[in-house]
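Starting off with a structure, shown below.
Selected chains from the complex are presented in situ; the others are not included.
In order of appearance the chains are A and B, and numbering begins at 1 in each one.
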Amino acid sequence: MTRKRVAVAGASGYAGGELLRLLLGHPDVEIGALTGASNAGQPLGALQPHLVPLADRVLEETSIETLSGHDVVFLALPHGQSGAVAAQLGDDTVVIDCGADFRLADSAAWEKFYGGQHAGTWPYGLPELPGQREVLRGATRVAVPGCYPTISSLSLAPAVAAGIVEPDVTVVAASGTSGAGKAAKPHLLGSEIMGNASAYGVGGVHRHTPEITQNLSKLTDGTVSVSFTPLLVPMSRGILATCSAKLTGGVTAEEVYDVYAKAYADEPFIHLLPQGQWPQTKSVTGSNAVHLQVTVDEDARRMIAVGAVDNLSKGTAGAAVQCMNLALGLDEGLGLTTVGIAP
Amino acid sequence: MTRKRVAVAGASGYAGGELLRLLLGHPDVEIGALTGASNAGQPLGALQPHLVPLADRVLEETSIETLSGHDVVFLALPHGQSGAVAAQLGDDTVVIDCGADFRLADSAAWEKFYGGQHAGTWPYGLPELPGQREVLRGATRVAVPGCYPTISSLSLAPAVAAGIVEPDVTVVAASGTSGAGKAAKPHLLGSEIMGNASAYGVGGVHRHTPEITQNLSKLTDGTVSVSFTPLLVPMSRGILATCSAKLTGGVTAEEVYDVYAKAYADEPFIHLLPQGQWPQTKSVTGSNAVHLQVTVDEDARRMIAVGAVDNLSKGTAGAAVQCMNLALGLDEGLGLTTVGIAP
C-alpha cells in the first residue's frame, strides 16, 4: 500500500518527539512536515538529538500551508491552540489532537478547568473503554486522552462498570516530570526534582479531574465522584496510579481479579499481571502497554487497583498512533509494542 | 553537665548511620560503643564513609558486655532482636529501640504482621501525638515509631481527633529506598530503582498498617479504618504521604487549616506550610521537621492532607534523639534542626 503521509505540529516538545520516535518505526507512514513555534527554522537534531534519522530536518512554522496535503496531522500544541488549526484542515485529513481541547463533552467543565471557550468534542481516543474502539474506527478527528485519565480510567473502569465498588473513588498518581512538558520552569529543574517527591493540583483542581470523572461516569447510571491527587516523583517518564474505592459487597480479591481479567481479556495493550505481582513504571517505559494489578483490603473493605503507564507513550503518543491506526483502518497495533525498556 | 555516654547497636545500617550523624552534632552526648553483626571488626569508615570523625572507630559485636555501661543505648537492629538485648540492660540505662518490637499494644496484631512472639509494649516515641510527650519525659524505654506511621499519623491526627472526617482514611505514601534498608536485594538495586515507581505491600498487608490504626484509633471512640498503600519512588530519602478521608460535615478548607494550625501551634518540628504551598520531601532532607498542608476537595467532599518527612531523620533517628532528649530531661530539640538540605 501507499504509505500515509503524516505531519506533526509541535515536533520540538516531548509529545512531538515521542510521536516521531514511534512514527519512525511505523511501516505504513512517511513523515512529512514537522512544525514548531519559537523553534521554527532549527534542525530537529538540535532539539531532539535522539531522533538521528531526522537530525537534518528543519522545523517549519505551524500554519495551514505547512500542514495541508497530509493524510494525517498530529497536533501536539499547547492547550487552546488546536481548534484554530483543525478548523482549516478538511475532513479528508485525519486530525489527531494530543492536547485537551476536544476531550470534554461538558463545555462548562472545560471552561472551568481550562478557561477560554470550549472548542468542541471529538471522538475520545481510549479504545479500551467499552464501545470506544468502534467510535474510533474511521474517525477523522480524535482527541487523545490525557495521561492521568488514561491510567486512572483503565485502572478503575472494570470495577466501576461491574458495580463492585461505590461510585466514589480516590486516585493518587505518581508521575515522572515529562508530563509537565519541556518549557523551562524553576520547579522542574533537575536540581529541584532529583531526590524530591511533591504533590500539586491537590483538592480536585487538576485539569485531568473532570476527564476521569467523565470516563468513569459513562460506565454507571450516575456521576462517579473522583478524588484525584497527582504527585511529581524523580523520574522522566511513567505514571503509577494507586486507585481505590469502597467495595459494595462481600467480593473477594479473586473475584475482583476475575472481573478485570474478563474485562481486558482481548485487549492487546492491557497486561493484567499474575496475582501478587504489582506494576512498576519501568516495565512500560517506551511501550504502549498498561500494567495492572488489583486486590482487596479485607480490613478496610476497599478495592485497590494499581496501574502503570508511560505517560508519553500509551499516555500520549502511543495512544495517538493507536488511534491513527484505527482511523485509517490499519492493524491497531502497527508501530507499537508491549515491550518496555528496562532497566 | 557531664556528657551522656551513648551506644549504638547496629551502627553499620542506615538508621544507625543517621543516628551517629545526629549524635556527632549533639552537644551533650559522647559516642561510646558501636556494634554490628557481620560487620563487627571493620572500621566504620569503610561502612559509613560520610562519618569522617568516626572513620577509625571499629565495630564491636552486639553483646551485653559491649553495650553495658552507657547512659543510653540505641537499638537499630532487625525486627525481633531488640527484646533479648534490652532485657539485659538495667533500668538505669535508657534504651531506645528503632525497630518494631515494642511499638504495638496489640499482641495479636504484632504476631499477625511480624510473626514470632510479641516482646511487649514500650512508650511510643511520637511526642506530637496528644498526651504523648508527657509519657516520654523520663522514660527509660522508648519504641521509636515506624517512618510511615509517623507521617501518616501526624498528617491525619488533627482531623481525626476533631471529628471533622469519617474514621475511614486512605494513605498513599511515596517513599525513598533507604527505608528498605541496606541489605542487598535485587529489586532495590540502583538499576531497578532509578526511573521506576512501584507499589508494594498493597491491600493492608504492610506491617506499618496496624501501627497507623493504633495511633489514629486512640484519638476517637472507636477504631479508625486505614487503607494504606506504600510506593517506592526513585530517591534515597523522604516520604510523601497523601492522606484523605470523607468530611463529616460542611467544613471548609479554611476551617480544616485552622484545626491543623491550632493542633500544631506549639510543636517545634511540625511546620504547617502557608495555605496553597504543598510539601516536598527535599525540604526536610536531613532535618527533623515535618511539613504539612491540608485542603478540601469540594466536589469529592474529602479532606486531603499531605505530609513530608525524612524517613531516616524525623522518621527514625531524629525521633530517637528527640525521645532521648525527653527521656534524659534535656531540651527536646538538642542536636536536631528544622533546616533541610536542598537542593
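We adopt the following convention: contacts are C-beta pairs under 8 Å (C-beta built on N, C-alpha and C of every residue); 3 or more make two chains touch, one makes a residue touch a chain.
On a predicted model such as this, the values are computed, not experimentally measured, just so you know.
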{"item": "Subunit count for the whole complex, all chains sharing one sequence, 2 displayed", "value": "4"}
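FYI, only the chains that are shown with their structure count from here on.
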{"item": "Fitted rotation between chain A and its twin chain B in degrees, CA, nearest 5", "value": "180"}
{"item": "Geometric centre distance via CA averages, chain B-chain A, whole Å", "value": "37"}
{"item": "Of chain A, residues touching chain B in the complex", "value": "168, 170, 172, 174, 176, 189, 191-192, 194-200, 202-204, 209, 225-227, 229, 231, 233-238, 240, 242, 244, 253, 278-282, 285, 293, 295-302, 304, 306, 308, 343"}
